[in-house]
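Below, a portion of the complex is reproduced, with chain positions unchanged.
Note that the chains take the letters A, B and C in the order they are written out, and that residue 1 is the start of every chain.
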Amino acid sequence: MNEIFDKALDEILILTTGGTIDKVYFDAKSSYEVGSSIVGSLLEQAEVRHPCKIVEVLQKDSLELNDQNRALIRDTILDHAHRQIVITHGTDTMTQTASAIADCADRTIVLTGSLAPARFAMTDAMFNIGMALATVQSKESGVYIVMNGTVFDANRVHKDKNKNAFIADPPGPARKGPEH
Amino acid sequence: MNEIFDKALDEILILTTGGTIDKVYFDAKSSYEVGSSIVGSLLEQAEVRHPCKIVEVLQKDSLELNDQNRALIRDTILDHAHRQIVITHGTDTMTQTASAIADCADRTIVLTGSLAPARFAMTDAMFNIGMALATVQSKESGVYIVMNGTVFDANRVHKDKNKNAFIADPPGPARKGPEH
Amino acid sequence: MNEIFDKALDEILILTTGGTIDKVYFDAKSSYEVGSSIVGSLLEQAEVRHPCKIVEVLQKDSLELNDQNRALIRDTILDHAHRQIVITHGTDTMTQTASAIADCADRTIVLTGSLAPARFAMTDAMFNIGMALATVQSKESGVYIVMNGTVFDANRVHKDKNKNAFIADPPGPARKGPEH
């Protein structure tokens, strides 16, 4: 076993893909846009000393993610030896991306994001990143979504647009992942 | 199985005991003091929808906690049917309290706190509460401490005063809990 | 002199018209919009005890303000007996509105806004509202703009779009107000 692989066993890999959590506001254009990821500065504020490696994969609103983008996220996971992976992601299509990476589920993968931008004074971003780092250290392999204070199995949750919240699916057979 | 017990299986019990996380500043006295717990408003800001019950047990700096106080924390755990318990606590004697409740470890118990008061603009409080809620949902029974971005076994961690951080103990036999 | 007039001599009248300062983020729509004014809660956070009366006149991005809207702002000023008036306003057309109310300049009128929404963790909103309340109490009658830490004569300043900042006009005759 080589040194790179050893390090990857300790380290949490954090992939950032954009979404509300990274939205900034440009007064010049009177518009918001997905900016460079804020995750690094959140970890610093939280005085995190756990080894983490942050890779910025994409900077997109999750409604604009296409199949090619999801393939890139999946490839980035497969390119790394890490067993503990956190993905920050827009909330609208988070479950779709979870399905697209379902065959990486021999790792522990946790998707999260936020309902309010991390740069707001009042935001769920810090809390959700904390949940993600704890879940990825605590859960056996699989794909999970942490939002609204709950650790969900990624294929048993949906975003309720009206409630603007993630709600567990009713009991019964789980939503299918994508065909391969 | 009665209704109260059923509810307790779903619900996370959050016991607040004071510590830096709840410190407020009184200009009138030019001093910081432990105030009423801020955990409820943190959960609200984080848009948490998971069922939680908050019980304020104590409002003390953890250096001032005595054996009687720790017995009260333990009794409060035993008085509840909940299997998932988060305890907010000052950082200086967090491991001591963990030892004092070691015989409750058939539940999942997670202790956390913060290095900077939650009322600060820059604080680890929100992140740590997020970690605690995720850990208590994800880990099998046992007593855990989450601080500085890591999920620790409570009897294999110590606070390093000089680094002002929680550091894992070196490998070897775990620190003992209290004699009974 | 009647009671209403007496009160108006003490009280600062704050007219809110929208702009970046009041922008909120709607995750449901993935967009920022001008929300109800945040000025009241800023004054509360600042522990302001000075008598103030807040009137929400408009909730618009300043690029969307038309002549009718500016007439409404002017009429609202004339409808009140107050001699000290603060107007919160989008930054893009702040100087235009200042010109449109130039004939109210027997009062002290101060326009301000912010480059980053007040709901952001990092924002100039709180500082600018503080400047506006101080300027309106300190200056003789006239129309002023306070932005970027400077108290400007309203007809001797412009917004530099590239620098995203308010810059004093070069010395020389002042910009004209509107014809009447």
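Structure notes:
Keep in mind that, in the parts below, a residue touches a chain if its C-beta (ideal position, glycine included) is under 8 Å from a C-beta of that chain, and two chains touch if they have at least 3 such contacts.
The structure displayed is predicted, hence computed values, not measured ones.
Here 3 copies are displayed; the structure file describes the full homo-oligomeric complex as 4 copies.
Assume only the chains that are shown with their structure count from here on.
Chain contacts here run in a simple line, from one end chain through to the other with no loop closing. Chain A has the C-alpha centroid lying closest to the overall centroid of all protein C-alpha atoms shown.
In this assembly, the C-alpha centroid of chain A lies 40 Å from the C-alpha centroid of chain C.
Distance between chain centres (mean CA atoms), chain A to chain B: 26 Å. Each chain gets one centre point, the mean of its Cα atoms, and the points for chain B and chain C are 46 Å apart. The residues of chain C that reach two or more other chains are 121, listed in rising order. Against chain C, the residues of chain A that register as touching in their complex are 20, 23, 25, 27-28, 30-32, 61, 63, 91-92, 115-117, 119-122, 161, 164.
The touching residues of chain A, when paired with chain B in their complex, are 42-43, 45-50, 52, 115, 122-124, 126-135, 137-139, 146, 148-151, 165.
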